[in-house]
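Quick one: this structure, given as structure tokens, is what I'll be asking you about.
Removed: one protein chain of the complex. Kept in place: all other protein chains.
Our next item is chain A:
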Amino acid sequence: MPSLKDLKNRISSVKSTRKITKAMQMVAAAKLRRAQDAAEMARPYAERFNAVMASLAASVGDSDSAPRLLRGTGEDKVHLLVVMTAERGLCGGFNANIAKLARQKAASLREQGKEVKILTVGKKGRDALRRDYGDHFIGHVDLSDVKRLSYPDAQRIAQDVLDRFDAGEFDVATIYYSVFENVVSQIPTEKQIIPAHYEKEESGEDGQSSGTLYDYEPSEEEILADLLPRGVATQIFSALLENAASEQGARMSAMDNATRNAGEMIDDLTIEYNRTRQAVITNELIEIISGAEAL
């Protein structure tokens, strides 16, 4: 049985752990609000952008003149997985879930005889995938000095991806990130960005009122060629923002659990401490009484 002193030490150490997790939870809550606001503010742009792209892509269609970013290279051999995770841990299963999804995909691609290349964004994903797929890494983007995600950060990543695409390094690019559902659920998601898929939004009831006929200035193709690279950046940007919100949400609930567990542990330990204390007192009394009786 642990001595009174041991118990006391353990209680105080769990108490200070609880203080830390509590503080981390509150910090995460504050950051979460900011991250959510940022994601909220970026939404109108992304929505509009996708709507315009969808109508453009539909009108240019699969014709041979369509840009490669939309049409693809015509092959499906080399896949680039852009795995976006957090820079820090202690956020529950957040990083592990994204890494798991990417790992599954990489395994199934390899089974089909495809080549896999991996670009990691965020330290934790790199660490998680290094052991199995370390030799597939082609690059890493470090965002640890970035305090506030801004569009140029996304543009940098997009430029990197596009340069590699132009150099013919891969045929298909997919991003992996977490969609922020709410504080307790973040959904690891994959999304193909090259060749781009622009889903038509559900066009009205009649099914084909796919919008107005636009004039284009300059030509349709030129606009599309101008916008597609931006589309990549926009998608990466919104994925980064979703990810940031998810990370904070995951951390918040992980730290909330940790705080609660620490609290329960303190209660248990305190009960044990009090029992032991009583037992010690009883023991001492018995010793004194039996000593007195012996006289």
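Following the convention adopted for this analysis, contacts are C-beta pairs under 8 Å (C-beta built on N, C-alpha and C of every residue); 3 or more make two chains touch, one makes a residue touch a chain; residues count from 1.
Quick note on the criterion: contacts and distances are computed from a predicted model.
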item	value
The complex's invisible chain, by UniProt name, from "ABC transmembrane type-1 domain-containing protein", "Peptidase M48-like protein", "ATP synthase epsilon chain" or "Peptide/nickel transport system substrate-binding protein"	"ATP synthase epsilon chain"
Option touching the unshown chain, where A:7, A:24, A:42 or A:269 are the choices	A:42
Which residue of A:13, A:108, A:150 or A:282 touches the chain not shown here	A:150
Absent chain, residues of chain A that touch it	38, 41-42, 44-46, 48-49, 52, 56, 150-151, 154, 211-218, 222-223, 226-227, 230, 233-234, 237
